[in-house]
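Worksheet for the structure shown next.
Some chains omitted; the rest stay in position.
We call the chains A and B, going by the order they appear; numbering starts again at 1 in every chain.
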Amino acid sequence: MKLSARNILKGKVVSVEKGATTAHVKIEIASGQTITSAITNESVDALGLKVGGEAYAVVKSSDVIVAVD
Amino acid sequence: MKLSARNILKGKVVSVEKGATTAHVKIEIASGQTITSAITNESVDALGLKVGGEAYAVVKSSDVIVAVD
């Protein structure tokens, strides 16, 4: 499946924390750079997400804010 | 200013393309890993974004989709 989302960053799952309905998953996409995602618990199960597994962080370009110091 | 957004990735602006009202800005956050952002032309001017400058890509965790192969 190819996606229109311009940002598809490959990495390794470093943490999976399930809440009541929402889970937080952290993916290390480069040494020292980690992306946190909030997804449904249901998705964690459907994808079989586990610490140490490979995963992608996918972000639509319209959801990226730019900042400068 | 400190942000609730969990993802604040520092990098270098590698391209700025203005459209009629919307601009696309690319930030290299690691060697070979670039994030594309769609922001208003107005923001490009307000932040003084230029190729070669430092910038951050900011993403709320609820806007990150996770994918696996």
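In the analysis below, a contact is a pair of C-beta atoms (placed from the backbone, for glycine too) under 8 Å apart; a residue touches a chain by one contact, two chains touch by 3 or more.
Bear in mind that the values here come from a model prediction, so they are computed numbers and not experimental data.
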- A student told that 2 identical chains are shown should find the copy number of the whole complex to be 6
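Everything below uses one rule, namely that only the chains that are shown with their structure count from here on.
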- Task: Starting from the mean Cα coordinates of subunit A and subunit B, work out the distance between those two points in Å.
- Result: 17
- Query: Given the complex with subunit A, which residues does subunit B contribute to the contact?
  - Reply: 5-9, 24-25, 27, 29-31, 33, 35-39, 43, 47-49, 53-69
